[in-house]
Structure formats: structure tokens, C-alpha cells
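Data block below; observations after.
Missing here: one protein chain of the complex. Every other protein chain is in place.
In order of appearance the chains are A, B, C and D, and numbering begins at 1 in each one.
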Amino acid sequence: MFGFSPDEWTAILLSLRVATVGTLVGLPIALVAAYALARWRFPGKVLLDGILHLPLVLPPVVTGYFLLLTFGRQGFIGKQLYETLGFTFSFRWTGAALACGVMGFPLMLRAIRLSFEAIDRRLETAASTLGANSWWTFALVTMPLALPGVLVGVILCFAKALGEFGATITFVSNIPGETETIPSAIYTYTQVPGGEFQAFRLACVSIVIAMVALILSEVLNRRIQKRIAVFE
Amino acid sequence: MFGFSPDEWTAILLSLRVATVGTLVGLPIALVAAYALARWRFPGKVLLDGILHLPLVLPPVVTGYFLLLTFGRQGFIGKQLYETLGFTFSFRWTGAALACGVMGFPLMLRAIRLSFEAIDRRLETAASTLGANSWWTFALVTMPLALPGVLVGVILCFAKALGEFGATITFVSNIPGETETIPSAIYTYTQVPGGEFQAFRLACVSIVIAMVALILSEVLNRRIQKRIAVFE
Amino acid sequence: AQAQKTDASSITIFAAASLKNALDNAAKAFEKSASTKSVISYAGSSALAKQIEQGAPADIFISADLDWMDYVQKKKLIKDDTRFNLLGNRLVLIAPKSSPVELKITKDFPLSAALGDGRLAMANVKSVPAGKYGSAALEKLGVWGEVQSKVAQADNVRAALALVAQGEAPLGIVYESDAAAEPKVKVVDVFSEDSHPPIIYPIAVLADAKSAAAASAFIQYLKTPEGQAFFTKEGFTVLK
Amino acid sequence: MTSERTALSVSVFQKRNGFTLDVAFESESPLTALFGPSGSGKTSVLNMIAGVLRPDRGLIALSGQVLTDTSKRIFVPPHRRRVGYVFQDAQLFPHLTVAQNIKFGQWFRRHEQSALPVDTVIDVLGIENILKRRPATLSGGERHRVALARALLSSPQILLMDEPLAGLDDARRQETMGLIERVRDEFAVPIVFVTHNVDEVRRLASRVARIVDGRVTAIGTPTEVLGR
Partner (left out) sequence: MTSERTALSVSVFQKRNGFTLDVAFESESPLTALFGPSGSGKTSVLNMIAGVLRPDRGLIALSGQVLTDTSKRIFVPPHRRRVGYVFQDAQLFPHLTVAQNIKFGQWFRRHEQSALPVDTVIDVLGIENILKRRPATLSGGERHRVALARALLSSPQILLMDEPLAGLDDARRQETMGLIERVRDEFAVPIVFVTHNVDEVRRLASRVARIVDGRVTAIGTPTEVLGR
């Protein structure tokens, strides 16, 4: 279909899966981290904040290499995981999802945190006087009010994950059917004469996917905004 | 100092300059675009929105290649610039700044837009009844209230610009003293056997710079939040 | 579903990205003749070497230069006896198609003058093989000192090629195999073999290859004239 | 009917899912009170006079100047209307201090001849001690008083006040009513005033419009509309 080779189709589907899984698994962690950073005071907060930004600051290759050293089968976390659970990230699509999730994480975190910080805390107070403990308050007030930011975070992370290349290829290499995502495939095509057209075609697929995701998020956002707008 | 070679020092200073210029030049554009996307309705809005996200979605190398085709000396914009103004991006630090700015732009845009959308528009209405036209309202009400988001946008863009590598090296290559930023230098080191230590050292510099920027933004943010908090 | 097939009918190859076209075709032909499927992961040699060090499930490694093969060999990650030099390549000086430049590569040839205030596009001279070979050649020819400050180092050969093809740089040094396929550039001259260290793509079977037998069979196939043809077609030279 | 002499002429129509506002009244009175149950459309009328809400159809004119005329597509934007609007819920700028909030309006109309003496307003409203604070640290009544001061000091051509005396204790309420009377008489600024309080209407208004369910059901002097 559309003249894509089976390998390319595999890469497209894999990219979708990797970006989706990376984003969705990262989401709850981002929610917790964003909440902690927005609301709590604890020693080492700035340090944690800084560490969570690292994937943004470091060249992706460095992040990928670091993941390889940590979550590779010889890595100090990867080894534990493999020996205790028999689970490994290395050279699996799960590793690609990890890399993409890690790279997109800071973006998601920041957007969500920004939204948490913008919430009128008097509404949370009101919820507590009505009998909601902090969990319920979070679920029924904080989260719904922060939804536009969560949505932006998700879309940023997803988009980033779709485009992520340096960390992925460094961590889990570029194995067709397992870890070759769209950007890796594009990279490979740019490395040989005559691959430009195919690279371009794959880039277009990325764009289309991102566009669809964006439009979806936009529609959702408009609905949410309409719901929680303080003024029509 | 710290055992860095002069070339490395040059790379560090250059990275700082490139990231700062890329961010600051992008900021006004991001403000306008974010305002337009948050407030106005116009045909092709979703398309514009999508295009502004592209640097996030595409592998950096593709963005860099695209910049080369557009802003290179033979590119259709680059050529005009060179012929009319004698100004060129190619192989200049300005080109690196352009690449970094472009790569960080979507992040900045999104954070700012999120803040604009979260503003209580009744306050803008109040400003208008007090005689402020839309420019003044923007300057005195919208902007100050969106400051936390603008700050987040700036820091995200700056961090991304510090780490940007793929687009920069593809667009303006790696010329020590002119376009060799920290990530380019790091990348070079990771590509030679035994270069890990130097790569690591440079990565630490990136981290330190980002940390300082982050702490600064955090301090500023806390001040702003304190000012505009709806509740103490 | 375990995608890294461990059965003998499938091999995983880690190969330098510049080999894609030739190796893809060779692997396809080999699959037809020997019904061994091959999965090929293309990336930079350094990334691949480090992944092999971290236990990547590969059977064969093809590096774009000797350094990274030496790196994995030193760590005892390959079967020493299977290593050999598969391919060679030639370095060429290129210019945009429309460029009137004429140069003969000789000792002290006027490269700097030909560049004017333009840049010489090369792959990274510290890390990318083509860049390393190129700078070595220029040094040997006695012109490196003059042009060193005019070099624009790209991420890889293809990016250097793009800089010349786009007219950003008036001259560039790339592999012949790349230059041949790009219609927007022309070859100004070829670097002589003795001006730089030999350009070599070494290949080896990895020490903990899961399908060592099939891997060896594939390497044998690459040595046959039929296998070699795929590489010569893309502009590589086959080493004996 | 709408003559130059008519101070304020309002005739607006708007449908908003379920609620229909169809209000028409004229008033030459220095202080017009809008009176009526909650949800009847009083705030909506003020919003339309201020230009922050556009009627579907309608005409609003003040001292002969047309502010809104949908049939002629005239719509003077709010910042050109020189209204002083005391919103029902203060709407102070959270990022500015009380003093800056008050200056906000003054500054944009600094070339108009200033209306009230600043010190008097600050004194009567009792906000001298909180001038340096930010709205988030104010009590409900304090916030309301700052909003009053801000509107009073913005050199308005017309004052729109949405329950301006709510949340004030009796003593301050009396003083503030005195201030409003001064604005009305001394500075001749027409005032439109929303309230639920009959006493306030009797004391301040010379004309009252009773609005029920988006319609004017009675208009006249306080005695005519409210009885004795």
C-alpha cells in the first residue's frame, strides 16, 4: 500500500506502538512528578528537577548511551531486571519505547506541571471542605482542571517520541521489525545514495501521524476549554 | 581551566551564545504565534499549528537538511538574504543559532500558548473597560499573567538548544570556533574509541549550564507565582 | 513474540549505515539461495560496537573502519579467525556539477586557493572514517595546514556530500561510492591509494553469535563473485 | 424618542441558550437603578452598555453618542467608551498591587479631565492601609472597595455599578453612598446602578427599571416602581 515495503510498514507500525507506549507509560510518572514538583517542598527538589530535564539538555546520543549502560543486559538495572524478572529492554521494542519515553518525558512533565501550578488552589480547598481527601481532590478537581496541560504534555511527548532517533539507535540499535522506527529508517535511507525519496516519504508519514494526533488533541482541548472556561 | 582545551572552551562559549540567541530571537515569534493560536480563529490554523510542531516530530537530521535547502546559500530564502543583505547563515554561528532556535521553538510555543489559554479572560475585559486597547491589555495583563508559562517555554527552548545536535551539524556542520557547539563536540568524542571521558566532561558542562538556567528560572518563577497567586 | 530469531535460519547483522543498499541486496539474494533470513541493523560503527559490548544479539559485525573492529576484538567479542577485510573504497574530491574548478591531486596542490573563502566539506575528521582518511591524505600531501581552518565537518559522508550538492561548499571529500550516485556533484579527482591509510570495511562473526554457522555461510557467500557484485555495483572495491 | 437630550438609551435583544434578554429603557436621570431578582439580566445589561457583551440586535446611546447600533454595524470598543465599571466580582488584576490596580484606569485616561480627588476616594473607601498589597491577600470586602475605587478614579463618562455596596458594613455603606451622590451631582457623571436593596434605590436613584426574566416590567421613579 502506498508503495511502502513490508519493512517500512513494520517501521511505521512500530513507531506508532513505541510512541504510544512510551507516552502512556510515562504519563502516570509524569503526573506524579509534576504534582510533587508543583506542590511539595522537599530537599533535593531542584536536583530532581534538573535530572528530569537532562534528556532535553544532553545530546540524544549521550542519553542513549546512558540507557545502554543502565538498562542494557549488562547494565546495573538491566541486569537485575533480567535476572529477577527475565525481562529485558535491550534490543527490544520495549527498549525503543523506553528511549522515546525518556526523551519525551521532560516535555510532558513541564506542561503538566505548568498546569498544576496554574490551578486555583481555593477550588481544592473547597473540595476538602466537602469531604474529599487529597486523592479524591486530585482526581476530581486538580486533574480535570489540569487536563488541557496534560493533553499538551501528551501530545508533545508523543510527537517527540515519533521523531526520536539518536537515543533509540544508540540504545537498542536499528533492528528491522524490532527497533527500527520511522526516524531510524529515515536515517538509514539518508546514509545511502538514492535514499532521499524514501526518506522523504517516511517523513511524510511521521507528519501525517503527528497531524492526526494534533488535530485529535486540538478537538479534545477545545471541548475541555469550553467546559472549564471561566468566561464564555 | 578545568583541563578543557581552548577548542572545548570555545565550544562551551559558543553553545551558550547559540542557545541564548536562538531562544531570545525565537521568543517574540513564539509569543505572537502562541497568541494567534490561542485567541484567533483563522483558516489554516490547524495546518499552521502542525507546521510549527514539525521540528519536534521530524528527526533532527531531516530538519537540518530542510534548513540547508531553505536557508543555505543556494536555498530559496538563503539566497535572497545573501543577495540583498549580504547575510548568510551557512557555516556561521548564526546558522547554529537558527537551527537550535527552530528545534526549541515548538516547546516554547506550546508552553506559552498553554499559559495564554489558561488566563482568565475576564481580567482582559476589565482592562478594556479601563481604557486599555488590545496592545496595552496584552502588555499589562495577558503577558504578566502568562509569565510562568513564558518562563517555562524559555527554559525548555534553551535546554533543547543546548542539547541540539542533529539539525545543527547537518545545517552548518561542525567548524571549531564557528559552529562546533557542546553537543557536536560530545558527539565527536563518542565516535572515537576511548573518547568517553572527554564526552562525559563536556556533558557535565551542559548539565551545569542547564542547572544554573533552571535554578534561575525556578527562582524567578517562585517570585512570579507569589505575585500572582490567587491564594496565599 | 520473540523477534530475535535464534533459529539457525536467521542471522542478525550489525552493519555500518553506508552499506545499506549493497548489503540489503546481498542479503536478499542470500535468503533466496540459502533460505537464511537476515535482519540487518544499520547505524554508526561506534554505536554498533558499543551495543555489541553491551551484549547485542548480533551474529555479524561490519564496521566502516578498523578502529571499531579493533575495539570489539580487544574485548574478545568476535571470533578472531572469522575477521577479514571485506571491502575498500576510494576517496574523491568533489565539486558541485556546475563548478568550473579543475584540480589535480598532487603534493602541495592548490586546494586552499581553489576554496577561496569557501569551505571544504568533509566528514568529521576525528571520528568518521572518511574524515579521518581525508585529513590524513591532505596531511600527507602537505596541504592540511592551509585548509584545516576551512574545513566544515559534517556528521557523516552523506551530510558532507549534501553540503557540496547544495552548493554550500565549493569542494568536498567523500567516498567514490557516494559521489557516483549524486547527480548534483562531479568528481574533481581521486585520491591515490597511497595518500591515505587503506579504507577498509572489516567483517567478523561475533563471539556469542547464536547462529554462527549461518553467519559463516553468509560471509562465505559475500566472498563469492556473486556476492561481491552487489558491492562493486555500488562503487565499493572488493578486497582479496 | 431617542433624542440628544436623553442621557442614556438602551434597547437590546439577545438570545443565549434558554435565556432571552429583551430590554429597552431610556433615562435622563443622573442615577438609574436596575432592580430585579437574581438571574434576571441586570449584569448582562451593564455588560452591553460597557461593550463587553454584544447584543444580537440593539442600540445603545449615551448623551447622543451611539455606542452600539447593530443595524448600522456601529460598535465602539470598550476601551473607547470611557465607562467606569464596578464588576459584580471585583476583577482586580492579581499581579498588580492595590495602588497599581487603581492607577491602571487613571493612566489610560490621564488626559481626560480628572473626575474625583484620589485622596477622598481612598479615604472614604478606607483602603489607604492596603495600597501596597496584592489582591490575593485582601478580604472580600476590601477587594470590592478597591474595585470601586478603581472604577471611580478612571475618569468615566458613565459609571456602571453592579451591587457596589455589597459586603460593606453599615457605616462604610453610608459614607460610600455619600461619595456616589457626590459623583452624581458634583461631577455630573450618569450612573447605572444594580442593587437588591430597596433603601439604596430610594436614597440614590431618581429612576428605577425593574427587570424580570430579561424584560423591563416597570420603569419610573422609585415610588412609582417600588411603592412606598
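As a working rule, contacts are C-beta pairs under 8 Å (C-beta built on N, C-alpha and C of every residue); 3 or more make two chains touch, one makes a residue touch a chain.
Worth saying up front: this structure is predicted, and the values here are computed from it rather than measured.
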Of the chains you can see, which ones touch the chain that is left out? A, D
Would you indicate which residue among D:43, D:68, D:106 or D:154 is in contact with the undisplayed chain? D:43
Which of D:168, D:191 or D:219 touches the chain that is not shown? D:168
Using the definition of touch stated at the top, determine which of D:120, D:139, D:174 or D:217 touches the missing chain. D:139
Against the hidden chain, subunit A presents residues 122-123, 125-133, 136-137, 140-141, 144-145, 227-232
Missing-chain contacts mapped onto subunit D: 16, 36-39, 43, 88-89, 126, 130, 137-142, 144-145, 162-163, 166-173, 196, 198
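What we mean here is this: only the chains that are shown with their structure count from here on.
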Name the chain whose C-alpha centroid is farthest from the C-alpha centroid of subunit D. C
Averaged over CA atoms, how far is the centre of subunit A from the centre of subunit B? Could you give it in whole Å? 20
What's the distance between the Cα centroids of subunit B and subunit D, rounded to whole Å? 46
Taking each chain's centre as the mean of its CA atoms, subunit A sits from subunit D at a distance in Å of 51
So subunit A residues touching two or more other chains come to 61, 65, 187, 190
Subunit D residues counted as touching two or more neighbouring chains: none
